[in-house]
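Structure record follows, encoded as structure tokens.
For this view, one protein chain was removed and the others were kept in their places.
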Amino acid sequence: MKILAHSYVCPKGTFLNGKLVYNTAGEENPLKSAYQQLGAEYPKFYKMDVLSKMAFIGTELLLPFFPKDADLENDLQLIFANSSASQNTDNLFVESYEQLKNPSPSLFVYTLPNIVTGELCIRHKWYGENCFFIEETFNPAHFSEWAQMALNKGNNCCLCAWIEAKTNGEQECFLFLLTDSEKEAYSMELELSTLIKQYRNE
Amino acid sequence: MSDLKENLKAQIIEQLNLEDLTPADIQDDAPLFGDQGLGLDSIDALEFIVLLDSNYGIKISDPNEGKEIFQSVNTLADYISKHQ
Partner (left out) sequence: MDKPIYISALSLVTPLGNTIEQHFDAFENGISGIKIHEKAGFQQTAIPLAKREEITGNRYDTLLREALEKAKNAYPEISGKTAVIVSSTKGNIDLLPGDTFAETASIVHEFFPATDVLIISNACISGVIAINTAADYLFAGKYDQVLVIGIDAVSEFVSYGFQSLFALSNETCKPFDKSRNGTVLGEGCGIVLVSTQKPADFAVLYKGGSSSNDANHISGPSRTGEGLVRSIKKTFRRSGKKASDIDFISAHGTATVFNDEMESIAFGRMNLDQVPLNSMKGYFGHTLGAAGVLEIIMSIVSMEKNTLFPNLGFKETGTSVPLNIIQHIEQKALNTVLKTASGFGGGNASLILQKQS
């Protein structure tokens, strides 16, 4: 298995294949700024929760690296994971009924972690398989297992993400595109753990 | 009435997270839903119900009633001025 491309979105900036593409450090609204720098015309972006916004930006940047001959509409599997599910939006929704006395329907629909994969499928017309796992920490070996199982079933490639938006402000989205190759899974897993460390320390 | 409409436009932008718009972008008689207008959807319609309740104290118990009321800023303002 090998990594075709990777991106990383967090408040300080957006990175593609290890390079900073949008510097948003110190911005009042970093994700809005990254979206505007990206220049995509997708007004729905503003309505999304933090998870979906980060994944939207990170995925747009990965588009040129998807395998050209793949049937992405059917054979792309999305494998996402985090530790906090939809915590950030969950707490905003609780606030809407406890403090504002009106449960907000537009917040409620984002109180599930897998809405982010739904948003990406809508944006890119992907009808393939999706799965959202909850894990304590980023575990490259698990992503490698899940991706291998997806490829075994006939999927062509996997868009994977470790994506977190916590109420304490911790936000990151590490996206990576995996496909089959001769390369040993172990070295790919090692590469993933090195990459996320580098991105976090940038 | 025109104050009400201006307030409404600002509230719509805030409540529905239409950060790319300013009140001047919303015409009084432009359709709010569907591809012709602002392109709002079914969740936005439910969010309008919250907006009417929290800002104007007007309760709508059947979302189907909303179809007539939420056609445009004009129809919304009309409904609010009659029911407040």
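We just call them A and B in the order they show up, numbering each chain from 1.
Here is the rule we go by: a contact is a pair of C-beta atoms (placed from the backbone, for glycine too) under 8 Å apart; a residue touches a chain by one contact, two chains touch by 3 or more.
On a predicted model such as this, the values are computed, not experimentally measured, just so you know.
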item: Contact residue for the chain not shown (choose from A:7, A:59 or A:104); value: A:104
item: Per the touch definition above, residue among A:11, A:30, A:58 or A:113 touching the missing chain; value: A:113
item: Hidden partner interface residues of subunit A, rising order; value: 74, 83-85, 87, 90-91, 93-94, 97, 102-105, 108-115, 117-119, 121-122, 124-135, 142, 145, 148-149, 152-153, 167
item: Interface with the unshown chain - residue positions in subunit B; value: 41-43, 46, 50, 63
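Note that only the chains that are shown with their structure count from here on.
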item: Subunit A and subunit B, separation of their C-alpha mean positions in angstrom; value: 33
item: Subunit A-touching residues of subunit B, taken from the complex the two chains share; value: 16-20, 39, 43-44, 46-47, 50, 53-54
item: Partner subunit B, residues of subunit A touching it in the complex; value: 32, 43, 46-47, 100-106, 109
